[in-house]
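A single protein chain has been omitted; all remaining protein chains appear in their positions.
What follows is subunit A.
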Amino acid sequence: MKITKSRIIGLVALIVVVGVLAGTMIWRQAQPKPVETTQVNGYLGGEKIGLFDDPQFAAATKAAGLDVNYRKAGSLDMMTADMTGMDYLFPSSRAAVEYGKAKGVSADGSDIVFNSPIVLYTHKAVVDGLVSGGLVTKDGETYHMDMAKAVDAMTANKTWADVGYAAGYGQFRIDSTDPVKSNSGNEYAALVATVLGGGNQPATVDTITRDAAKIQAIFAKSGWMETSSEDSFNQFLTLGVGSKPMMVGYESQILDLAVNQPAAYQQIKDDVVIVYPTPTVWSTHTLIPLTDNGRRLLSVLKSQDVQKLAWERHGFRAANFAGTDSISRFGVPSAADQLTAVSELPNNDAMQKLIAVLGGQS
């Protein structure tokens, strides 16, 4: 038989096809059996997106048979959102959980997953001004804002220049997220109310009623408020000092940035600093499971691996209020290991009153 060119091509093609088929079968056999995963969906406070998008987190949840999805929502906003098909709510504080209960959301089986203190973010030029003006004290590389003095200055309509930052535009203010929708703004409002109430104990319905006009005036200074701490922090970084001289956020946000976006962090590390308010409040990130799958997600979040991941790569302190090692691992000089002055949140009635005052319903 004469071997023609086309026969050779045909033979080669056949060998290739057989080879590919065999290879595919071997490859298939070598693969671990795919884990059957179940879709889990819920509402997530924006500051935890970095963790939920982390491939290591996805691997941990996948190993537990979960494929985790989320929709971004403010901690308070999510309590009244459409919960059809949702397996969990993951707000950023007990206060939001209590608010949800009042709105008819069952918190059965909810648990604190991790913590992060409420902090202020600002720029070097601003903080230097505020140190000279006396609102902020510098202790080594860390900064503390005297909240009583800050609230006084805002109540008295002081300008940025009055409090030591001459280049500032307009009145001294601290921008936060919308306190009626999002947790960081809400906890900041609680802090302001507590300071106005005398500062020794958490604000009460009575003190909030008395101080309502002052609280409203302080928040009116900010005008536009984001509904997500994540958007707020990104705006702070993107638009710079002229737009948001100082904002309320979570300590975890800059730690997350330092680990996960080192190039971006390099650009701002000599400029952006953490200022710890004195007192501050803890933000206790609490998961509310709505379904069995939500409960399975909660147990993955509470596992040691995920707790370690949340601290080391995203800056969330474990449920016992501490990290597993020094905060110096993040290379953020203004971050502090220990928080000394921490205020309790007002009780739920007082928080409801505060929301009513700020939502214009009082």
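Quick notes
Basically, a residue touches a chain if its C-beta (ideal position, glycine included) is under 8 Å from a C-beta of that chain, and two chains touch if they have at least 3 such contacts; residues count from 1.
Please note the rule applied: contacts and distances are computed from a predicted model.
UniProt lists the omitted chain of the complex under the protein name "von Willebrand factor type A (VWA) domain-containing protein" (options: "Multiple sugar transport system permease protein", "Flagellar hook-associated protein 1", "ADP-ribosylglycohydrolase family protein" or "von Willebrand factor type A (VWA) domain-containing protein"). Among A:Y43, A:Y143, A:Y188 or A:F316, only A:Y43 touches the chain that is left out of the view.
The chain not shown here is touched by just one of A:T137, A:T155, A:Q171 or A:N260, and that residue is A:Q171. The chain not shown here is touched by just one of A:K101, A:K221 or A:R295, and that residue is A:K221. Taking the complete complex into account, A:T238 is the one of A:T238, A:S299 or A:T340 that touches the chain left out. If you put the missing chain back, the residues of subunit A touching it would be 43, 49, 53, 70-73, 77-78, 81-82, 159, 167, 169-171, 173, 220-227, 231, 234-235, 237-243, 264, 267-268, 271.
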